[in-house]
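Written out below as structure tokens is the structure these notes cover.
For this depiction, one protein chain was excluded, whereas all remaining protein chains were kept in their positions.
In this document, chain identifiers A, B and C correspond to the written order of the chains, with residue numbering beginning at 1 in each.
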């Protein structure tokens, strides 16, 4: 465990995320059945499986930006639905912010994720409390920044981010959805977790686990 | 109780038959569900209700042939399906055989019914054992003839006919259908009463009851 | 029973009201439940009539129009119309050259149309009749009412309608209809029962894991019931009995028909399976229909119809037709 994350570890993260969404696909779809159209698990599993296949077939790029670009492009071109362009944009913007390096220190990782989050907002126009993936991701990136500013190491910062994402996910429960398909439900969306927030919490959990290992 | 049946009694018979098929429509449809298309009760009820309405609206004709013709024509033009033309033909031919009289004695009634039965055979080509209304009607008309030949009065002859019709109906149970919709079932039609034989048994039962009253 | 209806006994007339409002090019006789063209064809041409129980829409009313039927007589749901109504329609459309009755082979239909033809000829109208009996699910033998008339009816109505439109006489049109009937076969299957409005419940019970092979279009039982199978297997079970009944090598028109409750995405998928099997057996599909053409109320399932064709039939098929259910070339 060092205080940077290199391309190989990023690849490990991607793999863990794939495994986790495939494992939890039914739960994600259950969440989406309640307030959406019952496909978020299928969408994320299809996308991350496509990413894994793509990286298998072409070999993982050596530079961080190339790797993240492949992930982003593959998600964009395999998921569809709302989550495809949004998660795709996350990784594409992360790559652009990271640049042609082979590892990221804590600050660079945080900046990259911040850029990704901004990309999601640029695409989806979500605001805090709209009951979307933003409500798990924004607190996670904020927590990462705060931990780094407070002098924490990468591992601790990533753990803080994962915890914040989980808290953010749980905080979507009482919200009225104002973006995406769930917004058609109005008040009836209250009492359900947002599926995208749930998959985002998994993303940060696997990031923390990768760095911790 | 005399040994003839006049137009008024024939009308009484028609009314009793209407009441009986309306009362038993669900049973008739149940029978038709098992080996047909679940409409024999609806068909017969619609037809006999139309007959009653017609006779109500225009008044019952004074002569036997006119009365039976109205019944037959109304059945033909209100039932549809297989039973419409067959029952319609029965009454039309009965009327033609009876002629412009105001009452029928036992022999004339038997001859009229025989002509009706022949009409059904001419239309539907059913033979004994095909599992159709023929299998209730032919024994009934035979029994009527035999009773008259044996010197029985009209009431006893009609009772014999009703009993023979019921026996004929029950005898359709083990038969394999060879005519009408039930024939598509082949062996699977075994073990079910034929709906048309069931409505025919009701026809003769109400005839016996009318004459007995 | 979940249906978009008011009272079950009003379904037929209220649905005809919708037909009448939706199609100014058609005329509806509400008393006799007859749909005709608003503008009759020219005097001296054979008129073509079909009809039967309702619940098979677009058959028959949806096929009234230039190049196809002149009239359709609608009975109650699954119940043949009565002779007087068929006779009224026959009289209304006769243009002095006689009327062809296209009748599906069910005892009720056959008897009612037979009586109607008698009534019509008593009024001096020449009537020719073709009895359609294309359903290979039922044995055509002395021991049945014969094969049922199903999907081929649609194709006959189109082809014979074209022949009548171009001025062929009644004898030719009857002969043509009979010839087509001789060279077409169908077979159907159901995933679910239909529900007759007046009955209020499904005609038969079909468990969630079972299907019925060889179903008729009135919810009559089929050849047998068996566990639900993939589309490829179902296609095989529909195509094989058709090919076993008649040699279809050569050019053919194929219809993959939905029974009313099956969506188009599944019908196209089935068509791909069926077409592959037929092509493998030497059938060359020159024209096709994929969609709901002869339905069984809300039943889920499909049927396959194959008709052997020559250049003459192909020409008649391609002739213009303009009806709610089939339209091209106009």
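The rule is simple: contacts are C-beta pairs under 8 Å (C-beta built on N, C-alpha and C of every residue); 3 or more make two chains touch, one makes a residue touch a chain.
As the structure is a prediction and not an experimental result, all values here were calculated from the model.
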item: Among shown chains, those touching the left-out chain; value: A, C
item: Hidden-chain contact residue, picked from the options C:90, C:105, C:192 or C:305; value: C:192
item: Residues of chain A (touch criterion as defined above) contacting the omitted chain; value: 29, 33, 36-39, 42-43, 46, 76-86, 88, 123-124, 176, 178-181, 183-186, 188
item: Chain C residues touching the omitted chain (full complex); value: 2-7, 11, 14-19, 21-22, 54-55, 57-58, 62, 77, 191-192, 208, 211, 228, 230-232, 234, 256, 260-273, 275, 285, 288, 290, 292, 295, 297-298, 300-302, 327-330
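By our rule, only the chains that are shown with their structure count from here on.
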item: CA centroid of chain A to CA centroid of chain B, Å; value: 78
item: Gap in Å, rounded to a whole number, between the CA centres of chain C and chain A; value: 56
item: Whole-Å gap separating chain B and chain C, where each centre is the average of the chain's CA atoms; value: 32
